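A protein chain is absent from this complex, but the other protein chains hold their places.
Then we have subunit A:
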Amino acid sequence: MALLEIRNLHVNVEGTEILKGVDLTIDTGKVHAIMGPNGGGKSTLAKALVGDEAYEITEGEVLYNGKDLLEMDPEVRAREGVFLGFQYPVEIPGVSNTYFLKAAVNAMRKHRGEGEIDAMAFLELVRERAKRVKLDETLLQRPVNEGFSGGEKKRNEIFHMSVLEPNLGILDETDSGLDIDALRIVSEGVNAMRDGERSFMVITHYQRLLQHIVPDVVHVLVDGRIVKTGGKELALELEEKGYEGFDEAAA
């Protein structure tokens, strides 16, 4: 069954059309990789899906679980289970990572009609998930992302995702800034969440992340359009040949 259906999505950023008609369907429990050259529209797709107002939808529709995703406020999308792991996570001085997450967990529970999470249960959950992505426990008490290294920020995003347990995890270039060990740890964190129910959209420029998070489907996004869709072997092909041929195809 389709968890996410994107139909003919057109998106403008500051008056320039970046997405020029994207069609994409992600079924429940599947991992889709979105690959493509820089400037092709990968991050635009991610930001548009979570409701960044700077990304203006000019045409098309997005159905999530059969509901109109584009009608929802960003926080409602999150509460409905859509998560974005940012390419450049924002630093938030003065807001502790743990308390922020607790507020987020409670906002989602409230949305589902559940009561607030018990403090002890929350602490246990947070510790267990931090261990899963080998996030240093001192980072839990620090302000969100403040003073974190690039790799720590990416790990923190995956940590947030594993605590919030979304139905759809969108990972925007999560691999950048990660060394081989961190890449393996982050990937293991994501793989641990693959349970046949949860879906992922993994956005990357390179193939190396996809060695660890093996996708079911690979799409190539060039110049605002999906120009090719294939199996996991497509990623290898791209690694070898690059995107040059696709640039021409898209032109």
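The rule is simple: a residue touches a chain if its C-beta (ideal position, glycine included) is under 8 Å from a C-beta of that chain, and two chains touch if they have at least 3 such contacts; residues count from 1.
Operating definition for what follows: contacts and distances are computed from a predicted model.
Chain not shown in the complex: UniProt lists it as "FeS assembly protein SufD", one of "FeS assembly protein SufD", "Carboxyltransferase domain-containing protein", "UvrB/uvrC motif protein" or "Protein FixA". Within the full complex, the residue among A:42, A:160, A:205 or A:228 touching the omitted chain is A:160.
Checked against the full complex, the candidates A:45, A:69 or A:108 give a single residue touching the omitted chain, namely A:108. Residue A:79 is the one among A:32, A:79 or A:198 that touches the chain not shown.
Contact residues of subunit A toward the unshown chain are 50-53, 73-75, 77-79, 83-84, 86, 89-96, 99-104, 106-108, 111, 116, 143, 160, 164.
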